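The full complex has more chains than appear here; those shown keep their coordinates.
In this document, chain identifiers A and B correspond to the written order of the chains, with residue numbering beginning at 1 in each.
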Amino acid sequence: MDPNAAAMAAVPAEQQQQLLQEIEKMQVRDSLRMYNSLVERCFKDCVESFRRKDLDATEEKCVQSCAAKFMKHSARVGVRFGELSSEAESQMQQMMAQQGTGK
Amino acid sequence: MAQQGAPDPAMAIEMAKQEMDYRVALFNAMVSSCYEKCIDKRYKDGDLSVGENSCIDRCSSKYWQVTGIVGQMLGAQGGMHQ
């Protein structure tokens, strides 16, 4: 079960539109935050010298590899996170069904 | 998740928002923690190595387990989580 679907189910129909807008806001905010933290991290790891005001070729290459790696990393963690979440979700439902509170 | 007759729709929205905020924060913490533990910072190229990939899988799994242990302790202690 999609975790967002679970959250939606708990909300009265008339309010779902509002919740969808909140989700969208959150996604924009979150991708901007991700962008910022990506810049911060790759700058920290790749730029060491301040004898010039422009990035040299090595620094530029390093930033590109760093950003590419981070995005792949983040995507992979995303897949695992989804799996772990839905495992937990179905265990929870089984438990509730056994306790007879899941009518 | 503990919706014992909470009829107030504004409250329901608020709870759903906090649930999502929490999940996003958990995911972000997992990304950055496993990045620190698994990724070679020399950045020779932009691909993940075989070793990095399997480290990420195990790290995600262990991180999730830590979440469970801490959640249980906090729940036992004061019922703060749910």
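As a working rule, a residue touches a chain if its C-beta (ideal position, glycine included) is under 8 Å from a C-beta of that chain, and two chains touch if they have at least 3 such contacts.
These numbers were taken from a predicted model, which means no experiment stands behind them.
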{"item": "Per-kind copy numbers - full assembly in this file", "value": "A x3, B x3"}
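By definition in this document, only the chains that are shown with their structure count from here on.
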{"item": "Residues of chain A that touch chain B when the two form their complex", "value": "3-4, 7-8, 10-12, 14-15, 18-19, 22-23, 26, 30, 33-34, 37, 41, 45-46, 62, 64-70, 72-74, 76-78, 80-81, 84-85"}
{"item": "Interfacial residue positions of chain B with respect to chain A in the complex", "value": "1, 3, 9, 12-13, 15-17, 19-21, 23-24, 27-28, 30-32, 34-35, 38-39, 41, 43-48, 52-53, 56-57, 60-61, 64"}
